[in-house]
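Apart from one protein chain that is not included, each protein chain of the complex appears where it belongs.
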Amino acid sequence: MTATATRRNARPNGWYGMVILVATEASLFGTLMASYVYLRFQTAVWPPHGVAAPSATAPTVLALVLVASALPMAYAAHAADRGRRRAALAGIACALVIQAVYLGFQIHLYADDLSRLSPSRDAYASIYFTLLAVHHIHVGVGILLDLWLLARLSRRLTPYRRTAVSAVAFYWYFVAIVGLFVTATITSPTW
Amino acid sequence: MAVGTAARERVERLDRIWQERPGFTGWLTTTDHKRIGILYLVTSLAFFAAGGVEALVMRTQLAQADERVVGPGTYDQLMTMHGVTMIFFFVIPLSIGFFGNYLVPLMIGARDMAFPRMNALSYWLYLGSGILLYSGLALGHAPDAGWFNYVPLASRKFSPGTGVDFYALGLILNSVSSTAAAANFLVTIGRLRAPGMSLNRMPLFCFAILATSFSLVFALPALTTDLVFLELSRKFGLHFFDVGRGGNPLLWQDLFWIFGHPEVYIIVLPAFGIATSIIPTFTRRRMAAFPLVALAELLVAFIGFGVWVHHMFATGLPEIAMIFFAAASLIIVIPSGIQIFAWCMTMVTGKPEYRTPLLFIVGFILFFVFGGLSGIMLAAIPFDQQVTDTYFVVAHFHYVIWGAAVFPLLGGLFYWFPKVTGRMYDERLGQTTFWLVFIGTNVTFFPMHISGMLGMPRRVWTYPGHLGWGPENFISTLGAFFLTGGLVLMAVNLVVSRFRGPLAGPNPFGGATLEWATSSPPPSYNFAVIPKVSSPYATWDEDDRETDPQRLERGDFVLEGGHLTPGTTPVDGHMDEILAMPEESPWPITLAFVATLGTAFILANHLIMAAAMAALAAAVLVAWHSGEPEAA
Amino acid sequence: MVSLARAPRLTTLLQAYGIVAPPLAWTVQLVIGYGFAIAACGEGGVSGGIGLHPWQGTVALVAGLVAGSAWGGALWLHAATGRGEIDDPLGRVRFLSTIGIVIGVIFLTLIAFTAAGTLTTHGCRE
Partner (left out) sequence: MVPLGLPVLLATGCNSNQAITNPATRPARDINTLWWAMFAGAMVVFAVVVALLVIAFVRRGRPGEPSHDDRGPYKVIIGGGLAAPIVVLAILFGFVIHVMPATSSPPGPTKLTVDVIGHQWFWEVRYPGTPAVTADEIHIPSGTAVDVRATTVDVIHSFWVPRLNRKIDMIPGQANRIELDAPDPGVYRGQCSEFCGVGHAQMAFYVIVQPPARFRAWLRVQSRPAATPTTTAGLLGRRTFLTVGCEDCHAIRGTSAAGRVGPDLTHLGSRRTLAALTIPNTPRMLYDWISNPQAIKPGARMPGFASLPAAQRHALVAYLEGLR
């Protein structure tokens, strides 16, 4: 049997690498959200007196927007797998726009929260701002990955870059789903 | 091995393709898993020496009652640095960094790890975090709140110095390196096994590394979250642990031990792998009950995630909450029991030949059984509430970490010494070393059981004379120096044999796994032809090994068109694709340098510079991926 | 009884179920049980303990049934490979069904121990 590349029936290494990175980050978010629940069961009054409960509408809408941004990413990955470079470029660009808008709004909300509530006020504020910050950083990193993909795909679509698109798409599916969980945790006082 | 002219040409072509850059810069930019393994070996042994010196100073201080060799401040720094160094910078880097990196690709018949450059990054980040931590010691700011660094002692109010910051940021950098290494192993073991090597034909050492990597991937994030919480509360005044502001110090303990206990299984699992590699070779018999041993290694890692509260039995948790973890801490003994009986039965039904590696493994079994039994006792809640934080626990974990994790590492150093250096160690000196280290370990750590039962707490820099702790501590100190003598003899034996030892040949001990089918030391491309595998003991399958030269002659699976290695399906190992591996590159060491510098800036509160380093790191990453290969 | 040889998908399903279900059942028992214990004992103080036992009992029962069914599947699969009903050239199905049997025994014991422990300790005294 000569050493030719047979039909692929296993995922490329880059994809598996991203799956393991996602497992690590999921475990990280798991411990963060477990800490939120742990601290919540410590105190009877959550959020403490003098702190307004977080509004639920804006974060929920934004979380759904982030989930929506995963669709063009899926389309881009699908197109890249079929070698359609231009369609993949369009998909990523569209996703990038939505994600950038999403991050802009979130940072605006974050800054607004900061003006009313100092993270060093108490455990509620500390875990609230930390959990949100970690998710925003992951969205920021995702946007950088998108920019890198756009730069690479603008020239050629090699098999390596095809794997990169599917890996980054998988990363965005994770960030979107974890965004739902983070939003649910953050807005849990309003349930 | 290369007989025909075509075969010789192919080997020369492979040599040219896989040729490493010579000299010092070659080591800085290497991505060859064997050279990275040797870098890990040398660095972890250096940290071992540092940790050993710290231990000797502590033992000298505790030799007699009311000694004043060092004051409490220095002793607390020594005690913390000894714990952190031995766990994070010696035993794990040696077992995963050296043994894992060097042997896994060879044992599965691959030419390198799945992500060679990330492998180099893991090493340089490890070195960076080590230098960062030890620069803290040099500046006099070593951490002094113990290796598990409980809050509120570790909070800014009670540890105002920067020692704890060195601890936290150093370990965050170290855990990035370990997570990258774990991901690398998982993908390598999953995707790069030689065609035909289904799961039940994979050597048991690789199951141990697989289980270790599984634990690392899911345990380290808990430590990272904990350390981020600590740094945010120390540097920016956030309140996760302050009771007055709604926090709880037990949150630190929970998060730390969710990482802590899987961590101790991460320490001991590679040692199980080494034991299951050495025993078949020296008993000339396959490992008994192969599926059960493979299962046991994976189970120890999995159940290890459900036992962490046994470190907190004395903190006043409700009984019904503690009972879950007492049950799991008891049941986790079963996988270890299966392994112990499998090792013993392999030796009983085999023909054991007691050379140095097997001696260390017999010592390992004795220590692991004794330490494991004291471990079960600690799962009994009332007894643990009496002996936790005493020297009984110190004795338990030294029997299990030193006796059960480091003994196989020492045995492994002897066992694979011929393969790594191509020369044989001195057998007589090796056996003497074993007896010195075995007796030294018992004389050092056994008396600690007694001083623990007599009520001596952990981490005390001195003790009064009238409580009967004096004799035990004095014997322990004697043992520590005796043990050091044994280790010095081992170092002399290996260093001298490295240069003047007799040539060893490819398979001096008749080993079973694939690394013994290559020359000693193996060529940079590991296998001229990707080996055909039909059992976990590939080198013992003579008929497969005879076909290798003919296949080399025919050019069957030589893959000489570049840095190539086969990619296979995870469960059954069917041939899937040919992977092009990147060659050596300067980017890993650059990225590690930038990351360590950035961490140092955070330590020094220069956050703007730290942000600049982060941007630089992103730029380095883009450059890293600029010249990527065609295939995925 | 359907011959397994003609149903490879059932083989892989049983094989995976035999290996994955028992650990998951124990994990769920631990997470839910521990969560209930902390929550009930945290606010309820000493008195909160009594209400826990029925909950712990049901959680343990469900976990036990899941683990037991997985164990049964592994036993059946192991026997089937013994009778040569399954095409298993690489010997992998036999290998994983052996593992499935031992996983079943260990996690059934662990679930039983946990249940015994939680049902006999009386609640929230530390």
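Annotations
When the chains are written out, they are named A, B and C in that same order, and each has its own residue count from 1.
As a convention for this text, a contact is a pair of C-beta atoms (placed from the backbone, for glycine too) under 8 Å apart; a residue touches a chain by one contact, two chains touch by 3 or more.
For clarity, every value in this text was computed on a predicted model and none was experimentally measured.
Shown chains touched by the undisplayed chain in the intact complex: B, C.
Looking at B:A7, B:A145 or B:A182, the residue that reaches the missing chain in the full complex is B:A145. Across B:R59, B:R285, B:K532 or B:H563, the residue that sits in touch with the chain not pictured is B:R285.
In the complete assembly, the contact with the undisplayed chain comes from B:G350, out of B:G51, B:G100, B:P270 or B:G350. Looking at B:V387, B:V420, B:V437 or B:M490, the residue that reaches the missing chain in the full complex is B:V387. Considering the complete assembly, chain C touches the hidden chain via residues 46, 102, 105-106, 109, 113, 116-117, 120-122, 125-126.
Contact between chain B and the absent chain runs through residues 71-73, 76, 145-146, 150, 152-153, 158, 243-244, 248-250, 283-286, 288-289, 292, 314-316, 319, 323, 326-327, 330-331, 333-334, 337-342, 344-354, 362, 365-366, 369-370, 373-374, 376-377, 380-383, 385-390, 442-443, 446-447, 449-450, 453-455, 457-464, 467-468, 472.
We take it that only the chains that are shown with their structure count from here on.
A straight line joining the Cα centres of chain A and chain C is 33 Å long. For chain C, the set of residues that touch two or more other chains comprises 38.
Chain B has no residue in contact with two or more other chains. Within the complex, the chain C residues that touch chain B are 23, 26-27, 30, 33-34, 37-38, 41, 49, 52, 56, 90-92, 94-96, 98-99, 102-103, 106, 109-110, 113-114, 116-118, 121-126.
Residues 1-6, 8-10, 12-14, 16-17, 20-21, 23-25, 27-28, 30-32, 35, 38-39, 42-43, 48, 119-127, 129-130, 144, 148, 158-163 of chain A touch chain B in their complex.
Residues 114-115, 179, 182-183, 186-187, 190-191, 217-218, 220-222, 224-226, 228-229, 232-233, 236-240, 242, 245-248, 251, 254-255, 258, 556-559, 564, 566-570, 574-579, 618, 622, 625, 628-632 of chain B are the ones touching chain A in the complex.
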